[in-house]
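The complex appears here minus one protein chain, its other protein chains still in place.
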């Protein structure tokens, strides 16, 4: 049966209140775990990535000792930055029934968060979980630009007849009229994309920066490719980062984007324009190191975007001064 | 806040329906995950054991290929044995608020299951999760006898002022008037028990079989110590088993009970009298082998009790013939 | 293309000569690795089990320090026991082409070994590799009895249309007219067998001893079930042993056969009648401990059968006195 | 340079006082770590086994929660059993200089402990560390009988010219006139022994019980083989136990002695006669499980011998009543 | 005995045809595994590195999803780039007999490949396997320049009398008259080289770039040091790369060359001049991460060189247009 609520997590993200009933979701910042996407035939369900949201929450204290501790990445204590209502909405678990209904429940629930103005952080699940999230972005009320970090292009129309699987989220985005465009960075090695998908992405106008280009030119051209006045949604496939830094992925590819390249980019975008949401997907905890570095790095990416969005420079582009 | 429902699991136990709303719990067999107990000062929350219910569910296919597969442990396919309504109730997650309210929610929910005649399987969490379960056993309507498998005695009145922690479940049981008595097996090495707790347990009338006695004399005296006509509740601390067989525990002690000793005992009890419930607690997934043997063994213990309870010999002591 | 020779191993088994050209196989004892079976749709090829033959060879020195060292399991040095011509035939690798041709190459090659009187040890690969081996047993010239150690029954006629996969070797055996019968031991938990397969096996006359029965009654009834005057072929699925002792398997099931139960049984059979061959299959090295215990245990099982077959008591039932 | 004191451990064994100056060693019970033996050419120095004494101490709280906790193995709290002066003498570290001087320092130091009546527990180091310990047993003042638990015989006169290495301790014992005889149990698989060493051991009168014999007949014949009125020294090679229970060894061999077999034997000897000392050697921490089961099992073996020696039944054969 | 063919691999590299008979080797691109070098006294045989060729092949699908997938490293699908005849020649296994004969077999076989114009990729084995490969380079018919990536210099004349071991390949190269010179990059920490070897290399004219210099100045000076019109042979010791990126090596040294530095260098050389061959050696699979990153990175380095050699820019310097 389909849950009418989300499932409570093993422990909250940071010290945030857990509210699993969508009817009660009124928040400035919300975090949700989405554990499932539309399955491809032959893939195990649930996949290992379904464990990622709780794996990240579990190490919350490791990536943020406490809200009053000074964070050197964005320059201040979290308590001085984060707005009043930060909530952990739990996990969208799917334990049977129709996938359509599950996806619809996700989209409906996220629309509600965005209609009330929240900044939304999502932890997957595989990259298919981004699709019902994209569908909810129409609630922003203006076109949203996508910043995509990944080793792979993810532009398949379908695989084995499935259109909402983990190989398709950016193709899906290209078909939503409320998506303003996209910048895709970190591409390298091979994935599901063939010549046709590469050509389609270019024809659409996607700004693609391979990993090679990023190592050669840095992140300035990437920042320049993002129109400065539109809301941005960020989608990060963990395999976009270098596998030494986020080893817990299904398809590690050497030569990836480094944390010290990506974190400043996220902060630069956040202080310049509104990041309405950010997802981190494709973490497979079974491959993590014993020091949980993949989960910790995921948490730090979220905190960098959060801190820069609401801190003195960013203030989530609303004019509201930071609390601290 | 306290969930008014349980949390959906990563995937169901076997192929059972997931029903997270206690109001809808009408079942012949129900499985619940209970992730938290009353915490001792200084212990991490959540502890690693909170991950155990989903860890066991995740390997469901490994310990039961499918309901039509012949199970050589209890002699038949599960589909021929299990009754019509088997449900997975999800997890009792606790993400803030009063522990009292959380415990009360557990007790109330389980009472409802037992009042409707269900056989209940519980996966912890640490051994403190047994305490609100014991409180619900008054719903059985007649005294219930406890079979306890553990390396440790668990008879502390309190530790640091906490009375419902993982060192106290059997002491707690001794104070409930609907508990008919107890047999405790597998004791070895040291735990929280001091001379006083051992003497109290003996004075109460607990039948204690150390691991040494079990290796010397077998399980026949254990079976003989259990009064044959009363309902039985089984509580299994994973460290009661030998640490080679269930390595994923916090306090491994060599010389434990073997699966080939315990599984036949459970089946013998199940075909002789009604096992109203069984819990397996104290699994710490971080210490499991890469082949997940601890989680698999937990699942096999549940299936042995379930299969023998409802199979031709057992039929859960109701006269209802098995389906197959 | 199909190799017309077998592939040389990473290192020989023990200090045996490596001879990869079947035309040169004249031996008293021969060991072969068979890495592949007929694949089921969706299974990875090669599977992890294909690495097992070399994994066992690699630890040869750990399970046998040298031919002059006293072996306390069968009571003497290997050099005093083993006959003159012990060879390692390398691996049957399959890297393309028709599976039929590959299987035919195996059967033809093994027939030649048996026609010349060799005792043959096989390391799989999954349990499907036993099938072309069974086909070669007609070269023995008289009916051969099967001793099968496994958690599972392996009596499927087919799975997804494939008749020679790892779920079918004992069914396959039952259809070969040169197979005299079979004893199957260690069955427990569930596998691919449904009610129909269990009934077919019993109807055929298979003597099945579940793991529960072995733990209750010991190995004497097993030995008694094997007709004493016929040649025996032994097929050991590593998951037949307890997963604490052979953890590197795909489907670990608690409560398995112990080495201290199986090794004496093998020795008892070997000194009583001719063991024409023995295979050990389904070792998945990725799940082994860092001390390589699964590979070592496999090697010790082979040495126990070998040593007892050719030692003072056994002498491979030929009347030839042992060398030492 | 040669230390004139032993080296302080990372933490004490249990809560015992650490006294590293041999001049101050006056004790009822003493524990020492001996990290080195005479090296064979080509072996790394230090070997991994040198880390074992501190590895065992590190998990002290896991195998003994505290001195007032009831120990179900020997039936009582340690505080009621152990005598007044229990000390941890630290480690005999060797960091250069002559091995002869190092061995002499060990022998001299242990003689002093034994002359003052202490019961001595030793943690190796490889099995060569037993040799200078055996030399010190002349301080007991009467012949001492050896109980040896091992997969291997350890009767080499020399290896590569080295006479005090890990393959020789029992041969060495046979040449000391203060050694009354020996019982050797657990032999299986192969080691450094050839036919000559086996014959020498038998000719000397060693009572050898292979692992096969122990599994077939139990420990009663072993106990009967030990003369009941002489002091006993116990030497346990960790690979004598089953590798599922003590996996952290260099040469694991399946089918070993189980803790539930050995612990009762140690207790039976301890209540019958004086155990003047016991060593546990050949633990290689690099191969231990993440739950440290090898180190814990070593600690439990020591506690079983200690508890039974000094408890109500044993009282270290001195007539002094236990404290509790 | 010496194999007269190479041994078939566990699975092919990518989807290439496996041809193990050297007589049939007519190819545009060929990959071989060479498992052994001339052994130093005391080193284990086979060493762990012998497992590397099959470890890399096993993860082929991870580093190349399929020939039609777009590869962002060299910009196109492999199927549009690779020439018609790509073969996997299997492994040069050595299981006894003379090492001289084994080395001669390697040299003769590779000469044949090069005489027919193939581009050859080699996976070791340790770095000694490069030596018989260097001997075959005379078949190129003109001087060949060496690009060497390593933490170590590898310029020993001999070690313990052995001249063809893993410490000597670049010294060996300096003595072959068909070697035009060498550039050595990535040197750091210490290895077998002493002052004399460093001076000899400099005197010979080797262009040495330490890892420190590469991190300070980038790869442009390296590229400039390679004469632009000669054929190049590349030899990559896995420990030349940073141990975070290729952790599975025997002698990890921090501060190594990064994939994002090396891959562009390989591509730049490949589009400028002919890379007649490339080896990757010294991968020790036992130290790899669970995500197999070392094996994957090895595969990606091969694909970068291959793709750039035959792609639009490179076309293996033959004028033949790429297929796609």
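Labels for the chains are A, B, C, D and E, by order of writing; each one numbers its residues from 1.
By our rule, contacts are C-beta pairs under 8 Å (C-beta built on N, C-alpha and C of every residue); 3 or more make two chains touch, one makes a residue touch a chain.
As the structure is a prediction and not an experimental result, all values here were calculated from the model.
The chain that is not displayed touches the following shown chains in the complete assembly: A, D, E. When the omitted chain is restored, the residue from E:30, E:118, E:149 or E:193 that touches it is E:193.
As for the chain not pictured, it touches chain E at residues 153, 187-195, 197-198, 210-212, 215-216, 243-244, 247-249, 251-255, 286-287, 289.
Residues touching the missing chain, restricted to chain D, are 1, 3, 5, 7-12, 17-20, 35, 45-46, 50-51, 54, 58, 88, 90-91, 93-96 (touch as defined at the top). Where chain A meets the missing chain, the touching residues are 62-66, 68-73, 76-78, 80, 244-245, 258-260, 263-264, 289-293, 296-297, 300.
Criterion: only the chains that are shown with their structure count from here on.
Any chain bridging chain A and chain B, meaning touching each of them, is missing here; the list is empty. Shared contact partners of chain A and chain E are absent.
Taken over every residue number at the interface, the positions common to chain C and chain E amount to over half, indicating a same-residue contact.
Seen as a C-alpha superposition, chain B sits on chain C after a turn of 120°, to the nearest 5. Per-chain Cα centroids separate chain A from chain C by 51 Å. Averaged C-alpha coordinates put the centre of chain A at 57 Å from the centre of chain D. None of the residues of chain A touches two or more other chains.
Under the touch rule stated earlier, the contacting chain pairs are A-B, A-E, B-C, B-D, C-D, C-E.
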